[in-house]
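For reference, the structure I am asking about is given below.
Removed: one protein chain of the complex. Kept in place: all other protein chains.
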Amino acid sequence: MAELIAALGGDLVGASDLSISRIASLAEADAQTIAFLANPRYQAQLASTQAACVIVAPAMAEAAAARASGAACIVTPDPYLYFARLTQWWTKRFRPSAPARIHPSAVIDPAAVLGPEVDIGPLAVIEAGARIEAGARIGPHCVVERQAVIGAGTRLAPHVTIGHDCSIGARCLIHSGTVIGADGFGFAPTQGRFEKIEQLGAVRIGDDVEIGANTCIDRGALGDTVIEEGVKIDNLVQIAHNVHVGAHSALAGCSGVAGSSKIGKHCTLAGAANLVGHIEICDHVHVMGATVITRSITKPGIYSGMYPFDEHAVWEKNAASLRQLNVLRTRIRALEKQNSEK
Amino acid sequence: MAELIAALGGDLVGASDLSISRIASLAEADAQTIAFLANPRYQAQLASTQAACVIVAPAMAEAAAARASGAACIVTPDPYLYFARLTQWWTKRFRPSAPARIHPSAVIDPAAVLGPEVDIGPLAVIEAGARIEAGARIGPHCVVERQAVIGAGTRLAPHVTIGHDCSIGARCLIHSGTVIGADGFGFAPTQGRFEKIEQLGAVRIGDDVEIGANTCIDRGALGDTVIEEGVKIDNLVQIAHNVHVGAHSALAGCSGVAGSSKIGKHCTLAGAANLVGHIEICDHVHVMGATVITRSITKPGIYSGMYPFDEHAVWEKNAASLRQLNVLRTRIRALEKQNSEK
Partner (left out) sequence: MAELIAALGGDLVGASDLSISRIASLAEADAQTIAFLANPRYQAQLASTQAACVIVAPAMAEAAAARASGAACIVTPDPYLYFARLTQWWTKRFRPSAPARIHPSAVIDPAAVLGPEVDIGPLAVIEAGARIEAGARIGPHCVVERQAVIGAGTRLAPHVTIGHDCSIGARCLIHSGTVIGADGFGFAPTQGRFEKIEQLGAVRIGDDVEIGANTCIDRGALGDTVIEEGVKIDNLVQIAHNVHVGAHSALAGCSGVAGSSKIGKHCTLAGAANLVGHIEICDHVHVMGATVITRSITKPGIYSGMYPFDEHAVWEKNAASLRQLNVLRTRIRALEKQNSEK
């Protein structure tokens, strides 16, 4: 505990000689557990939790201290942030990375540039001209194509593909199966056929970006696709060519952004939300789940467009009426006219 | 035919010395084909099919037997189930797996544990502490990270990633590109930035689970993400951290389940259906395609929420009216008030 407080701060109240062996929620905690109370909704669990130590905000300090004898708490202004840092501290302490090594089965072109302390996993492929900066870790089976750059301290999980000429910033984390720098979807229709537009741009990703599994970020057609610093992208997200995502925005699972659209800073797209192409949304816009944004947004705020679900039979009737909604509007207008004429 | 009946049961009516070389639908069958009639809708095809043998229910036995001379049928209570088992028997007989071998190009940590009769494909990576149980088959290019467990008889297609500490049950089948155990999407927002919450849980998958291609199942934040026995998951499905899917449920392509939600047993999500986070749906709930479930469901049944499509010009008018629907409601109320006052 002393080490923890030394590393992360906070005021320890109660016994300091606890032996903590896991982190859990209040409800699942036992006597070897450290837990946290961030959401006031769970305050009632404070009385019943078995946790040896609970991370709480000052307002909860008294209630937390009044628990069973021997129970401790850590008082800190933002318990959720403290919890996040605790998970980081925990991982570093109990699941340290193996020492960096270049696995002999990796296929590294002699013209690739490897910085100090880089780790190259088994069967990774690093092509000519690629640059892996200091301390970066390339997982098993990753492919880093020619002239691509992987920033310092960045980690690629297994099976990541980084296309030629793309660059990834420092301290990024990219999960398995993600493809950065496939061709954008660009064709010129001609006489009933499609003529390919070669995609000549690349993808530029800033520092401290995290990207989930099986996500795709396509290279630009002429200019680059850009993901600014601090952006967080979940699994199975589609980012088309020439998209620009502003710093510290977050895109949840199965969301998608069509070509050339621009997302401001500090925006969020909830799960399965979509933006059509060639639009722009300003900073601090929050798009709810399964919502399709079809035109530019210039005013910060929350935007929604999700069909409300219902029991199938009820939905069926309402959906049938929806297909005649404009007719219903006309009928209301007619009624209003009749009434006003009387 | 005799072998088939011996293996799968059913009553053979008519010629037993047929030479069958393929399985097809009634419509595409020829004189070397075995076909089946499961859906009464296709009953009319019975008269015209060229199939040498048709699998039918008892109610259809007479009609099937009355076909051209030389034509046979197999009578069984559930022809569709019989057909499923026939495909399995067919595969075992005509496309047997190659004998198990450890390919010399695989990179297997000396501290990995391999059970008897396991098959490790070319260029697979098995990390330290991973355990591959009896008869499991690991495809080319799979990565099984440290301490992960692959159950007996389970098969991983090429390019599957199983994250550290995750466990897969017995007799599972996981298709290419699927990622089990990437980090859940968890961050604490602080001063306009996101602080990573290390994901300390794992993924636990029961027996007899099938998972499609390029699907993602994230590891839990503190506890585990759990997929119970017999669950079937299609391609490009997103299962977020700490989700729990009950036994014998099925999730179709492009569906998604957000963090900490719980699906009961024997549920189905049709294609592109989504569940928001932190909700629970009870057993025997069926969610129709492209429907977003936004709150918990406690009553078994069918639920829908799909926008009805239409010709673009019609849709456009109705959609414009939809954006004023609440105003229309107020106008109806006003009309009702006027009428009642008269």
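When the chains are written out, they are named A and B in that same order, and each has its own residue count from 1.
Going forward, contacts are C-beta pairs under 8 Å (C-beta built on N, C-alpha and C of every residue); 3 or more make two chains touch, one makes a residue touch a chain.
Since the model is a prediction, treat every value here as computed from it, not as a measurement.
J.: Which one, A:Thr33, A:Thr49 or A:Thr161, makes contact with the chain that was left out?
T.: In the full complex, the listed residue that touches the missing chain is A:Thr161.
J.: To test your reading of the contact rule: which positions on chain A touch the chain that is missing from view?
T.: Touch with the absent chain occurs at residues 107, 123, 125, 141, 143, 145, 159, 161, 163, 177, 179, 182-183, 185, 187-188, 190, 192-200, 214-216, 218, 221-223, 236, 238, 240, 254, 256, 258, 274, 276, 287-288, 291-294, 301-308, 310, 314, 317-318, 320-322, 324-325, 328, 331-332, 335, 338-339, 342.
J.: If the missing chain were put back, which residues of chain B would it touch?
T.: Chain B touches the chain not shown through residues 23-25, 28, 78, 80-81, 83-85, 87-88, 90-91, 103, 105, 121-123, 139-141, 157-159, 173, 175-177, 210, 212-214, 230, 232, 234-236, 248, 250, 252-254, 266, 271-272, 289-290, 306-312, 315-316, 319-320, 322-326, 328-329, 332, 335-336, 339, 342.
To be clear about the criterion, only the chains that are shown with their structure count from here on.
J.: Once the Cα atoms of chain A and chain B are superposed, what angle does the rotation have, between 0 and 180 degrees and to the nearest 5?
T.: Best-fit rotation on C-alpha atoms: 120 degrees.
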